[in-house]
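Of the protein chains in this complex, one is absent; all others appear in place.
So, subunit A:
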Amino acid sequence: MDTSKPAIFVNGALLPMHVRKRVRTVIQVVGADRGAVVGKSPDDLQLVVKGSPPSAPLTNFVEVIGIADSEKSIQAEIWTNFGDAFDTYNYNQLCQLANGEYQHLFL
């Protein structure tokens, strides 16, 4: 695991707290819009992910890691296909854990 460049787990609601920081989230791909991917965050907010997606077709769920460049968009560096089934509830809980009382446990 690459710990040199930690990325904060975020959901849609937490993203605004981490603008200009390196974040990671999982989105459910909804569509593409002018070179960016539009997706749904684990807490059902709409996010825009910029950057160049990998050549392989994106699956339903995709993890993206990159810099939050606004309250609703991420400039993604790493794209990872997470398949077509993913428990967003759990991921949302994880994001809250990572930004709450036990923040110090996360990178």
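In this text, contacts are C-beta pairs under 8 Å (C-beta built on N, C-alpha and C of every residue); 3 or more make two chains touch, one makes a residue touch a chain; residues count from 1.
In this section, contacts and distances are computed from a predicted model.
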item: Absent chain [UniProt protein name; select from "fructose-2,6-bisphosphate 2-phosphatase", "Replication protein A subunit", "tRNA (guanine(10)-N(2))-methyltransferase" or "General vesicular transport factor p115"]; value: "Replication protein A subunit"
item: Residues of subunit A in contact with the chain not shown; value: 87, 89-90, 93-94, 97, 101-102, 104-105
